[in-house]
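Just below is one structure, and these are the notes that go with it.
Only one protein chain is missing; all other protein chains are in place.
Naming follows writing order (A and B), and every chain is counted from residue 1.
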Amino acid sequence: MDFATIIELLDSAVRLGTPLLLACLAGLFSERAGIFDIGLEGKMLMAAFFSAAVAAVTGSAWLGLLAGIGGAMSLTLVHGLASITFRGNQLISGVAVNFLASGFTVLIAQSWFQQGGRTPQLSGNARFEPITLPGADAVKDVPVIGQIYDNLLSGHTILVYVAFAMVPLTWWVLFRTRFGLRLRAVGENPESVDTAGVSVIRLRYTAVAITGVLSGLAGTYLATGLAAGFVKEMTAGRGYIALAALIFAKWRPVPALGATMLFGLLEAISNRYPNIDLGVVNLPIQFMQAVPYILTVVILAGFIGKAIPPRAGGQPYVKER
Amino acid sequence: MEKTPKWIDVGLIPLLNLLIAFVISGIVVLLIGENPVQAIKVMIDGALGSPYGWGYTLFYATNFIFTGLAVAVAYHASQFNIGGEGQATLGGLGVALVCLAFPWPHWSIALLAAMIGGALFGAAWAAIPAYLQAKRGSHIVITTIMFNFIGASLLNYMLVNVLRPRGSMDPATARFPKSTYLPTFHDMPLIGQFFGKSVPANISFFIAVLACFLVWGLIWRTRLGYAIRAFGRSESAARYAGISPVKIVMAAMLISGALAGLMAINNVMGTGHRLVLNSVEGAGFIGIAVALMGRNHPFGVFLAALLFGFLYQGGGELALETTIPRELITVIQALVILFTGAFDNMLRAPIESFFVARANAKKEA
């Protein structure tokens, strides 16, 4: 494997890891606030459809982005109502959200475009185009550093850079601001927030709204950056992989970057090399695809470092005493 | 302690929730520019209007009975088994291995063996999440989701690399020997004359009905069922009574996985006659809606499975006859889960407080 191939693989990992990263950070805000979210998949799918649909109609990727966020937000509202206002089962609500998105997107897509549940192919301004970083062309022949700059760092869409910027930003919000402190507190012990005179309900709704925005970005990137349009079920389990990455990262933003890029790399590798011969064993592609899930189970089982979710996660808050 | 009457709890509220789900679905149909009344007509005609329709409706219902029972049994032990999809997938593998292993002399023997194979594989796929939940507190919802994906990958590997016949490009097993084909409704005495040759409903339907009775007996007539229900209602009281949490979680989940795995006798052995990728087609997830709708009672599960069988077959017809895609069914399914599950308190809280207030007023009067 030469250097150029490695760069290509990493570049591919970044592209494939970006939607995972955005979705993972989306889940992080919700779960850190004590609302379990297995509906990331559905929110991404909804965003993918609405972004592609609006981009196709208006020819503007930016309007598509707004629509994508709106789509994810509508499902966030459903999940928020179920988990916060009606104190329902957050897991059941998440399952419902996923099916809702799965059915609804195809239904509307067929009604609007009559192309068998897909949107028209996007091109031009309807897609987020790769951005060439300044000087990338000039240095592309410089060995190693130039190659890295030109092929790996440069040439991604704006959403990729946004996703990476979201990592330090999330960290900063979570650990350096008043909002972050309260958000983490409400996921650990909502009573502590309530007795301090802060509204648990408002905090949690704010958190799931951020989840809506970020999963909207994730879905929009899928349909208008990574691909050129919406096809049905195009998230293909990425919402669940993002969930796995979130657990793997133990609900922390910087490790979330590592986990999602690792899973992105795994996908890149299995796309490029269907079978990996390690001499002793032959790793089939199916194994590579299952690795994120297997790792998550191992982490959950507590065999390598225990993943402890936010303590109040999954439980509706009922004022007591 | 005042409580609402039982008919409100198990009758009125679920029906109202279902009604809301259907009304919203109707609005969705309107939104995409179709006529909801017309749509319902097409669905009823397609699913219930002919023996052919019934044959499909009951075929789908059979799948959903198994997966619905699977969710229900786990739920009685307060475990949310979201892994029915993976357990049914593995069940398919078990059934296929049994069918291909041996030139079975008669379908009945093959069926018995296949049931054991399917149930064992399904139970095995539930066993690891169950063990991790019982012993290490790993959240069973997340682990069963993960096992759905791992199961899909495993099946993919088995079909592509191990079970695919030489020379075939299809990721599927070889055809099962003819001697393992199960009698369909067409082949049965008395009812056979009504059903055409192509009807997929088969003897598995009756096994599913039998499973309803057995699950009912298990939950309400045996010691184990008693312990499962006690544990599910109150873990602290179960500890007082000396009921072991580990044993109950394991037992309930193994039975749940076995039921999901049994589904494969219908879709793999009953009609497919070979194992293909994604033969489960989401039935594991529909089991969640079925169990919620049926209030985790086998009879309720049976009715809800019929309803979803109807929706599935009707939805298929809808896609053929109109421009409404069959994904409408997924939307209805989602709304049913949403309203009977997650939004349950929306109606329940006001209705219950109404009845409590009325009971109190009566008392004072």
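Criterion: contacts are C-beta pairs under 8 Å (C-beta built on N, C-alpha and C of every residue); 3 or more make two chains touch, one makes a residue touch a chain.
In this section, contacts and distances are computed from a predicted model.
Its record in UniProt calls the unshown chain "Heme ABC transporter ATP-binding protein", which is the match among "Phenylacetate-CoA oxygenase subunit PaaI", "Gluconate 2-dehydrogenase subunit 3-like protein", "Heme ABC transporter ATP-binding protein" or "Arginine N-succinyltransferase". Interface note: of A:193, A:243 or A:259, the residue touching the hidden chain in the full complex is A:193.
The omitted chain makes contact with just one of the residues B:198, B:234, B:278 or B:323: B:234.
One chain is missing from the display, and on subunit A it is touched by residues 175-182, 184-185, 188-189, 191-198, 311, 319, 321.
On the side of subunit B, touch with the chain left out of the figure occurs at residues 1, 3, 217, 221-223, 226-227, 229-230, 233-234, 236-237, 239-244, 360.
FYI, only the chains that are shown with their structure count from here on.
Taking the mean of the C-alpha atoms as each chain's centre, subunit A and subunit B sit 30 Å apart. Residue ranges on subunit A touching subunit B, taken from their complex, read 38, 78, 81-83, 86-93, 95-100, 102-104, 106-108, 110-111, 114, 117, 232, 237, 240, 243-244, 247, 284, 286-287, 289-290, 293-294, 296-297, 300-302, 309. Those residues of subunit B that touch subunit A in the shared complex are 28, 31-33, 80, 82, 128-129, 132, 136, 138-139, 141-143, 145-147, 149-150, 153-154, 156-157, 160-161, 285, 288, 292, 323-325, 327-335, 337-338, 341-346, 349.
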